[in-house]
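The complex is shown incomplete by one protein chain, all other protein chains being positioned as in the whole.
First chain written, first letter: the chains are A and B, and each begins at residue 1.
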Amino acid sequence: MAATAESLERKDKLEGIGCARKRKEDPRFIQGQGLYVDDINLPGMVYGALVRSPHAHARIKSINKEKALALPGVLAVLTADDLKPLSLHWMPTLGSDVQAVLADEKVAFQLQEVAMVIAEERYIAADGVDLVEVEYEELPAIVDPHKSMDADAPIIREDLVGKDEVGHGKRLHDNHIFTWEAGDKDSTDAVFDKAEVTIKEEILNPRVHPCPLETCGCVGSFDKVKGQLTVYMTSQNPHLVRTVLAMLSGIPESKIRVVTNDIGGGFGNKVPVYPGYVVAIVASIVLGRPVKWIESRIENISTTGFARDYHGSAELAADNDGRIKALRFNVLADHGAFNSHVSATKWPAGLFSICTGSYDIATAYVKVDAVYTNKAPGGVAYRCSLRVTEAVYLIERMIDILAQKLDIDKAEIRKRNFIQADQFPYNTSLGWTVDSGNYEPALDKVLKAVDYAGLRKEQAEKRAKGELMGIGISTFTEIVGAGPTKACDILGIGLFDSCEIRVNPTGSAIARMGTQTQGQGHETTYAQIIATELGIPSEEIQVEEGDTDKAPYGAGTWGSRSTPVGGAAVAKAARKIRDKARKIAAHLLEVSEDDLEWDIDQFRVKGVPDQAKTMKEIAMAAYSNIPDGMENGLEAVDYYDPPNFTFPFGAYVCVVDIDPKTGEAKIRRFYALDDCGTRINDMIIEGQVHGGLTEALAVAMGQLIDFDEDGNLLGNSLMDYYLPTTVETPHWETDYTVTPSPHHPLGAKGVAESPHVGGIPCFSNAVIDALSHLGVTHVDMPHTAHRIWKKLHELGAN
Amino acid sequence: MSKTQVSFSLNGQAVEVMVEPRELLIHVMRDQLRQTGSHIGCETSHCGACTVDFNGESVKSCTLLAVQAQGAEVMTVEGLAVNGELHPLQQAFMDEHGLQCGYCTPGMLMRSYRFLLENPDPSEAEIRAGMSGNLCRCTGYQNIVKSIQKAAAAINASGRDEASTA
Partner (left out) sequence: MKVKLDKRYPVAASANSAWQFLQDVKSVAACMPGAEITEQSDETHFKGMVKVKVGPVTSTFNGDIEVQGVDAEKKELILLGKGADTKGTSSASMLLTASIQDTADGQCELIGDAEVTVNGKMASFGGRMLDSISDQILQQFADNFANNVIAMGEGAAAEVAAAKVADAPKELNGLAMIWHLITGFFNKLFSRESSQP
């Protein structure tokens, strides 16, 4: 039925899916009326500040609280001994390990939490921290994960000695956490043995930190009279936290309320339960007053969930035409002192096995060995989609290395290996079923847009003059939307998500979900989905997340799962309402349901278009004029268990010019084409791409969490840790194709992490491509001017 | 530490606070005066989330002692809109999607407010240089630049000789 001007007008009024409408959440932020956790002020509230270990590995010989307690205004000083009687000095992590809440007899990473001072005022709490005297006996620290499993390595986790496994299979050494494998080792080895060409490279994903602009914190408030605990927290997954708190504290989950209002950026940093939260909550229970704990930036960078630290030994086997026959990746994973990062129980190395990427690779084997070191705990964070950044980095680097070895163009070699459009849904050799993809047209579109042939010509001319110019390509496939409950759970809870919608008599609606926005615009995008499904303008749909008392249970927002899982629940709940609305419409129009068709915002009688009822009219009727046997009201809830992950993909090209005298790499151009299936709001998607690419720039070009040989952190404040400003950040060009997901109710896949996953190898590939004519196959990140300069100097090129 | 009285003008209103000499202006504004629009993102003066307008200059309020505000004219994001009417910058940030999580936004608004008064018709490079003291992790800055360009055009078009809210 052709769209008429009138129907287009009705559709536009909805501002639903596909409309680049402005955001509904913006008015409060631009007026400074956002509600972040440090904005919360409760009557009688006091402040907590942590005493932290200066040593990476040491025994605690004594803690003297006397001077601190004597300071007027200090109410309490809590140590592990105070938490022991409550069995709270250790807590379970989301990675099936345990973590010290306050150091119990020893510390295992620099700045580990040792004690918390609670005081009437913020500044007094800080004074109190200075007065707590801790005596340490230093122990040798392990900083290099390659040494963790040495025979004479000091034991980091004495609490695990004698334990055969830490949630993921047999441990090989006291500092070993798990070994995880996927694929077929024997077949893979056989292919490598016979291959025409093999390549091997040591590739590092260095330790970095997501560094959201707002640090982590909470306000814990226990109501002694009602026996109810309320915690305002920077959490990307409030329901999971509530369940963990119930398990930890023994307070029934029905009497715990976790509230996340606004979050100043998450990026995976705000998924774990941090010791500071637990101690603040305990303190609020013990003191009977609300306790606020907000960490400093240095504490955030030093102790909260870092990202990567994956040491890869990567191999590809191919034929002389560059056709990859097998993949073999071995990884040493440095998890720090506790395995605390979020991972679905069966996937301790996250979704790393997506590392076959966009390519048709028949045989593969991957092995990840995780070890403890004397560093902060974590590993899965920073827009990584659960280790997908690490996986895609490896394959996108390796295919470039293969291209260089065989002297095949880097775009051409990708085309020779792409999974073809008619192969979808495609089963990878490591067990994933990629739902849909169309890689070659995406790459071609980008190559045309940047005049790839022209760029290669220019590069040849520049090389003849001794100038350094690089072209980086990244054709990546992402895996997001964790995940099917039969495959994925955290602490036993499935990774479904949920949505509850209630339509009011006057035709507006309120909806709540189990996900949690941190700037991704859910208040707008979810309203847009409901608008299209229900024919109510998105402006009249109120979206709320984050209050566990109100929202249905969900696993939160991380790994780009909101649209694939949460968005699906939204669509399905809306459709349940529409089904009921159809019955009401049939009743009002006195026809049978089969005589009706849905048109944008109304049900109308087939062939008699003026016999119609809008959703607004139906809503009122739901409370006043319903058919016999029906209940009043117009609402629904849906818990959506996804049948599969979704697989957004993209093609990126980066052009870089390197100054041979200084090593400084200037990003001349970055063209990013993303395919996230059905697009809900172009403006918001574009914003996500800009942000993800900027974080990719940061990781590839300058970020590093570094340690000296004793485990001292070097560069854990913004004096050193690289956050790009307006000046370093280049102009981003964005583009898209649309290949819907066949299994998602809207065909949407999710997008927010793709630019980060695809961007990092693109920058790296560009820098290394600039040096490839000098014989360089790989240089580890970060590609700072100093490091590039050093490499050039080594090669005698400057 | 004994407290001392500090009086200054905050968003056009006279305020009086009792502060310790070591207290930072950002803490006094947020905790005592309950103006939580300005945010804290670091403790090394890098991020700019605490940027306010102080006696006609952009100043990071985390690097100012409250006692230094004696007699000063301070404007925060809460003072940008006048009688409910949004400043062109606030409108532009919404129009051009110049914010995502909103945490850097008050600092961006207050800095760009003063920047446009200093340079009403800036080039993109000048905007980027002028805003380089304010960090953002979400937007990649591109739409922030667009927002400021849009606001500059709107302010210049409306013929306001001072887009000041004073």
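Quick note on the criterion: a contact is a pair of C-beta atoms (placed from the backbone, for glycine too) under 8 Å apart; a residue touches a chain by one contact, two chains touch by 3 or more.
Bear in mind that the values here come from a model prediction, so they are computed numbers and not experimental data.
Shown chains touched by the hidden chain across the complete assembly: A.
Touch with the chain that is not drawn comes from one residue among A:134, A:160 or A:455, which is A:134.
In the complete complex, the residue from A:18, A:54, A:154 or A:169 that touches the missing chain is A:54. Note that of A:158, A:409, A:710 or A:735, the residue touching the chain absent from this view is A:710. Interface residues of subunit A with the unshown chain, by the touch rule above, are 54-56, 110, 130-136, 138, 708-710, 712-714, 716-717.
Definition applied: only the chains that are shown with their structure count from here on.
With centres taken as mean Cα positions, subunit B sits 30 Å from subunit A.
Residues of subunit A that touch subunit B in their complex: 22-23, 25-34, 36, 38-39, 41, 122-123, 211-215, 262-265, 267, 296-298, 518-521, 683-684, 686-695, 717-719, 723, 725-727, 729, 731-732. Subunit B contributes residues 20, 22-23, 27, 30-31, 34-44, 46-47, 49, 76-78, 80-81, 86, 90, 93-95, 97, 99-106, 109, 127-129, 131-145 to its touches with subunit A in the complex.
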